[in-house]
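A single protein chain has been omitted from the complex, and every remaining protein chain is retained in its original position.
To keep things simple, chains are lettered A, B, C and D as they appear, and every chain counts its residues starting from 1.
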Amino acid sequence: MSAPHAPGQGGAGPPGPARVAPGRLLATLGGAGAAAGALIVFVFTVTAPAIEAHRARRLDEAVTEVLKGPARYDTLYVVDGALRAEPPAGAAAAGSERVFRGHTADGTRIGYAIASQAPGFADVIRVIFGYDPASGQVLGMKVLESKETPGLGDKIEKDTAFTGQFDGAASPLIGVKPGAGKGAPGEVDMITGATISARTVIRIINDALDRLGPALAADSGSAP
Amino acid sequence: MRTTTPRQDLLRGIWRENPVLIHLLGLCPALAVTNTVANSLAMGIATFFVLTGSSLLVSSLRRLIPAEVRISAYILIIATFVTVADMALAAIVPDIHKALGAFIALIVVNCMILGRQEAFASKNTVGRALLDAVGTGTGFLIAMLMMGSVREVLGAGTFLGISLFGAGFEPWVVMVLPPGGFFTLGFLLLGLSWFERRRARRQAVPGGAPALRRAA
Amino acid sequence: MRDLVWIFLSAAVINNFTLALFLGLCPFMGVSARVGTALRMGGANVFVLVITSLCVWALNTWVLVHAPYLQLIAFIVVIASLVQIVEMAIRKMSPTLFRELGIFLPLITTNCAILGLAIFQTNRGYGFLEGMAFALGAGAGLTLALVLMASLRETVDLADVPAVARGLGLVLIIAGSLSLAFMGFAGLLSG
Amino acid sequence: MKLLGRTFRHGVHPPDLKDLTSGLPVRRMPFPDEVVLPLRQHAGKPARAIVREGDRVERGDTVAEADGHVSAPVHASAAGRVTGIELWPHPDGSHSPAVRIAVERYSPQAVRPRIIPEWEGLDRDGLIAAVKEGGVVGLGGAAFPAHVKLAPPAEFPIDTLVVNGCECEPYLTTDHRTMVEHPGRVQLGIRIMMKCLGARRAVVGIEKNKPDAVAAIRDTLPADLDVSVLDLTVKYPQGAEKMLIKAVLGREVPSGRLPMHVGVVVQNVASLATIAEVFETGLPLIERIVTVTGRGIRRPANLLVPVGTRLRDLLAACGGMTEDAREIVFGGPMMGQAQADLDVPITKGTTGVVVLGAEEVRAERALPCIKCGRCLDACPVFLDPQLLGSLARAGRYQEMETAHLADCMLCGCCSYVCPSAIPLSQMFAASRTQLRRLKAAS
Partner (left out) sequence: MTAPAMDRIVTASPHLGSRDSTPRIMWNVVGSLVPIVAASVWFFGPSALLVTGSATAGALLTERLFGPSGALRDGSAMITGLLLGLTLPAGLPIWMAFAGGAFSIGFGKLLFGGLGQNVFNPALLGRAFLQAAFPVAMTTWPVAQASWWALRGDNFALPLMSASAPDVVTGATPLGLMKFEQAGTEAVALMMGTTAGSLGETAGLLIMLCGLYLAVRNYLNWRIPASIFLSVAVLAGVLHLLLPGRYPDPVFMLFSGGLMLGAWYMATDMVTSPVTNAGCWIFGAGIGALVVVIRLWGGLAEGVMYAILLMNALVPFINRMTRPRVFGTRLREAA
């Protein structure tokens, strides 16, 4: 790996700028790092409230939409298959699943908002939906994130005829071809040309309810 | 050092040496986030900001940064500006921030930015580095907008979300899908190359081409 | 298990890292003229991606929970240094492997595929195994795209490509066509 | 393999078109007014002229002698006067030095009395010297001096002599007539050659479309030697020596090597008959059988032609050409050389003259290669002509070399099958020249 040396250079060190003492290297890098860190922390402190507010607003809107306007909601954590009010301690905190329990102004429980996901046509689809264990009905559904094809798969979020069907649909949901339904309470008409996306949404909800059903039932059975 | 006028420093990057269309640098964002004009604009501005900021800092620190660690130092500086841009976008335009996703963070590794630091900012005065960064950044922004406009207009029939052709228009969905990105850039390059060749032919026979054609 | 398989396939073919997510385009355009080089570049990428996935998982689990705003800088610094260390280790232990892959390592330590993997893995909250599946899938996807492109380019090299399309114009059109073809994998394993 | 008949893999099946002449006995052509004897009628170094303008020569006299080991002498094919040694059109398309002889009108064309060597009495060296004196070269196409083949280096012992009676080119019937009319000579040639080579056995390979030739050779098989006859599938290029060795012995001559490296020497039947003639009549190679045929010739024939006869005279002897004659080819239509000049002489290696009619020749413009792969299925040496062709067009000669251009034997099968009429084998010949030039330059 020896670079060709000019004869007069005495062979010491690579050609190019004069060698610098390692101390100075460290000092410069350290200095730059510290300055960069400081700048980032500064910007972070300035922007953090706004970012947090956006995040909260987004969540708020979603929960509000699928629970049909609760007066307030609590955040619950799924720990070992049961719902807890406090996050689990330690490292697991960040990764633990959350559900949101909505209440009317007078404190009656409306139901739970649950976020879940599965692979759709293009990529993972993430949805949040409201569910009332007491009646076994889905209260509403909103797609949080999807990359489905514009004009086809994106109807799962843009087509109100599709999203509207989830309001009050009995679980488990049954996906049917448009017009092929027999009028059963859990039927949801899928979207022609986007059967995969529509079916994924339905499956996400059914799977999430299979998984969390017992915990939700237990929680809604407990005293308010 | 190269002998260029400040005017050249500024204008060079905008078209003649456009980073995307001529040097094919920074292709990832040019393809990944140009499915709408708004995204292209945001990405272009963020990149512009990072490029100018980094160039400023790198050129002012150029005597302090030892050659051995210069690349690391540049990346550190760039990463800092990117983090700042990322947080700023998240705070100011959260929806666009969400749409751009990971690609804001990926500005760090945009070869165009590092390339300008290594090739220009680290060797020139603050003023010239600034001009160069503004030129290059604008060039990038222009390329992004060209891509974004073609893709949004054809792919959705809208420009910045405003419908152009009315309800009956059949959008060419492929244009906003990944293949459309490749096709659009490919087509832009073909067009450029066609223009380039035509001009070269014209210059080769100065003023003579029409006459020749008539004679033939 | 099915999730892991999906994560792998997703990065490899369904949403191919290069052809659908546009990550790693520089090597795709630059190192795809010859099949042999493309294969080795792909191999080096797999290698770095796996290391990256490990790093990111460790950073996310133990460090970044405390300082999320340092994410980007931490990724870059840690990945770059770790790859450097591994490179030195390989050079010591297996000079042949180093000759095959080593020369590519410095080039890709901080390319966008690597950083992209780090950020996607973080955003999607992948754990250790998922991260591995993701890294391997991404590596497979990059290698596949590189090798396909290289062998197609070797063929097209012998064609009478019109002057306007010579160079990257045609490469982009081929990439678009490949991307179209890969749409056939859309929705795989989703039903 | 046995079931399908003995052959090699790949190759093509052009129409054989031999009916025009296969039944016609060989007749002697009248002597022309002039013969032109190129000094280069064989592979290797050209011969050195030993006559001068104005010299009188008898039929059979040496006019040029061998220049080195891989070379052969040239003899006067008719009595007459040397009118010059000058550049003359050569069948390969060039102009090259030739001895012109004005033939004596009323000469009996008798040969000088000479000692006919008694072959049984000669040892190996004596036999080889006699063959060299006789100017015998391979009559199968390449005109390689026969005495060289008779003396392979000691480190490559020869166990088998393969006798090439395939004549797989369409139209040609030279070897066919030789076998039918002179089976005894062929057998004597085999005997002499086996003695020189020390070969244990000889195998005669004949394509199945010549049953009378197979029968003639079979009927004359010697009792005391291990000589056998194999009838082979009709397929071009069955007669190419590497393919023939594969077909009759199952041996594959390694790439870049010669038959002797696998213990084999291949000799054409007509060459063997000529060797025998040297010891039967004492005459050197001064005349040969030439098939003059094709849709463009009025009276197709198998003629015994003095070497050096000009094409013009030969055509005249066959009634001239028809109206729709389009192309005159020396050799078979697959590998032969098209001739532009009617003054070119017949040489020792000219197996036939084929005058092709308008509807036979291929005059279409080449279209782009459509990657149909037919050329790969045709190439008997398993090259990828399609790839070689693209590389040739791009001028990437070095890559052609790694793609085994050197193994191409220019048989033309690939060009024959190509639906886009791409002159592949021609491109390969040109590329070889280019490659040689590049190497010489560097």
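In this text, a contact is a pair of C-beta atoms (placed from the backbone, for glycine too) under 8 Å apart; a residue touches a chain by one contact, two chains touch by 3 or more.
Model, not experiment: these values are computed from the prediction.
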In the full complex, displayed partners of the excluded chain: A, B, C, D
Out of D:A102, D:A338 or D:L435, which touches the unshown chain? D:A338
Hey, which of D:L197, D:A213, D:M260 or D:A325 is the one touching the hidden chain? D:A325
Of the residues A:L83, A:L152, A:A169 or A:V201, I need the one that contacts the missing chain. A:L152
Applying the definition given at the start, please give the residues of chain D touching the unseen chain. 12, 14-15, 170, 242, 246, 252-257, 296, 312, 315-316, 320-329, 333-340, 354, 356, 360-364, 367-373, 376-377, 380-384, 386-387, 404, 407, 410, 412, 415-421, 423, 425-426, 429
When the complex is taken as a whole, what residues of chain A touch the one chain not shown? 121, 149, 151-152, 177, 192-193, 195-196
In the full complex, which residues of chain B touch the absent chain? 165, 168-170, 172-175, 177, 179-180, 183, 190
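Methods note: only the chains that are shown with their structure count from here on.
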Distance between the CA centroids of chain C and chain D (whole Å) is 60
Cα-centroid distance, chain A relative to chain C, in whole angstrom: 25
Calculate how many whole Å lie between the centre of chain A and the centre of chain D, each centre taken as the average of the chain's C-alpha atoms. 83
Where in chain D do residues touch two or more other chains at once? none
I need the residues of chain C touching at least two other chains; which ones are they? 69, 73
In their shared complex, chain C is touched by residues of chain D numbered 368, 390-391, 393-394
Over in the complex, which chain B residues touch chain A? Could you list them? 61, 64-69, 72-73, 76-77, 79-80, 83-84, 87-88, 90-92, 94, 155-156, 171, 173, 176-177
In the complex, chain C touches chain B at residues 19-26, 29, 69, 71-73, 76-77, 80, 110-112, 114-116, 119-120, 123, 163-173, 175-177, 179-180, 183
